Structures are given as C-alpha cells and as structure tokens.
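One chain of protein is taken out of this complex; the other chains stay put.
Moving on to subunit A:
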Amino acid sequence: MQGLKKASGIALFLATILILIIGFQKAMVAPVDAQQGEVYRIFYYHVPSAISALCFPYINLIGALGYLYFRRKDEIKAAAWDALALAGAEITTVYCTIGLVTGSLWGRVAWGIWWTWDERLTTFLLLWLLYVSYLLLRRFSPPGQTSTLASVLSVFAAVDVPIVYYSIRWFRTQHPSPVFGGGDGAGLDKSMYPAFLWNLAGWFLWGCIMIGFRLISARRERLAELQEAI
C-alpha cells in the first residue's frame, strides 16, 4: 500500500513536469499578440497562478474546519488536518506572490505603471495580506494554542474573501474585465487555448503537489510535537 502510494505520487510528479514542459513549449510558439507583442506571453503564467491562488484558500479552510471538528476527539487526525491548513495557507501565499509579481511586471509594460488600485488588484493584495497575517499568527501564537487560534483566523479570512471581492466590485477600474464568464469581448482567441489550458493544468497540479509535500512534512512536525508533549 505504501509502495503503491509512493509510486503514484512519483507518477503524478513526472506527469506534472511533462505537462509544464508541453505548456512552456505551447506558450512560446503561440501566435504573437497583435497589440502587445511578445510580452503578452506572461499571461500564460500570470493567469494560471492567479486562478490557483484563488482555489488554494479553500484547502486552508477545509483543513481548519477539519481541525476544529477533530480537536477534542482525535488528536492525531486533528494534527493531520491542521497540517493541511498550514500547507494550504503557505502555497496560497506563494501563488499570490507569483500572481502579484508577474502582474506588476506585465502592468509595467502594458499600462506603463507597476501598480494601480484597481478592484482586481486590490482584492488580490488583500488575499495576500490575509494569508501572510495567518502565517504570522502561527509564528507568534503560544505553543500548544497555535493550531486552534490559526483555525479560527482561517474561518475569518475565508469569510473576508467574498466580502472583499464584492465590496470592491461595487465601488470602484484598469485590470481587464473578466476573461472567463465575462460580458462582451470576453473569451480567448482559439489559438491561445491549448497553451493556456496546458499551463493552467500544469501550474495547478504543481501547486497541489507542493501542498502534498508540505502536508507530509508539516504532519511529521505536528506528530513530533505531540509525541514530545506526551
């Protein structure tokens, strides 16, 4: 059983690397954008990491809820759920950072400025701030209470994300309107789809694998802490 798990993990890892290589090749041969030229190719890295960064907070929330549920019942299971929450928060922060950095690099070329307080950018920055504050809380909180306090904050953060998202939509904009599920002029040119979808799948899977690795190491740390406490 353990061997099978390991083998499928390695297979998934190799498949992801292969998908990323195909994605890179497709992104580099995709037709040049008529308005922006070669620089638009950052799109194939910016958008997949941003979309993934919006999915991973839910992994953090699931881990936190699992921890709160098992907290009093089964310490070992609770520790595993807490490790999942930690892994989710860390990978969210990493993907958010990539999204922010690639976005401002692209913005510098396309709009002429690094940053603007547009709704999409602001929500994304707030997402980043929320999960950095989550990681800081884990660092500052007293030993033994870290998991509980962090899980509670994780619930608050998960509630905050939709409020931020909608509140800013109603108020104030430079970021392009949503490409997917948007109104007029939304959607990609057909020629861009293969490169985009390969990269989206590749980077999303890469994030999941990183969460898996982090989950294993964080769970070992938690279990060692538990053993020490006993």
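Throughout what follows, a residue touches a chain if its C-beta (ideal position, glycine included) is under 8 Å from a C-beta of that chain, and two chains touch if they have at least 3 such contacts; residues count from 1.
Note that contacts and distances are computed from a predicted model.
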{"item": "Chain left out of the displayed complex - its UniProt protein name, from \"2-oxoacid:acceptor oxidoreductase subunit alpha\", \"Ech hydrogenase subunit E\", \"Heme exporter protein B\" or \"Cation acetate symporter\"", "value": "\"Heme exporter protein B\""}
{"item": "Of A:L126, A:L200 or A:A218, the residue in touch with the unshown chain", "value": "A:L126"}
{"item": "Chain not shown: contacting residue from A:A27, A:L61 or A:V164", "value": "A:V164"}
{"item": "Absent-chain contact - pick from A:Q36, A:T116 or A:T148", "value": "A:T148"}
{"item": "Contacting the left-out chain in the complete assembly, out of A:A15, A:L137 or A:A201", "value": "A:L137"}
{"item": "Interface with the undisplayed chain - residues on subunit A", "value": "68, 126, 129-130, 132-133, 136-137, 140-142, 144-145, 148-149, 151-153, 155-157, 159-160, 163-164, 166-168, 170-171"}
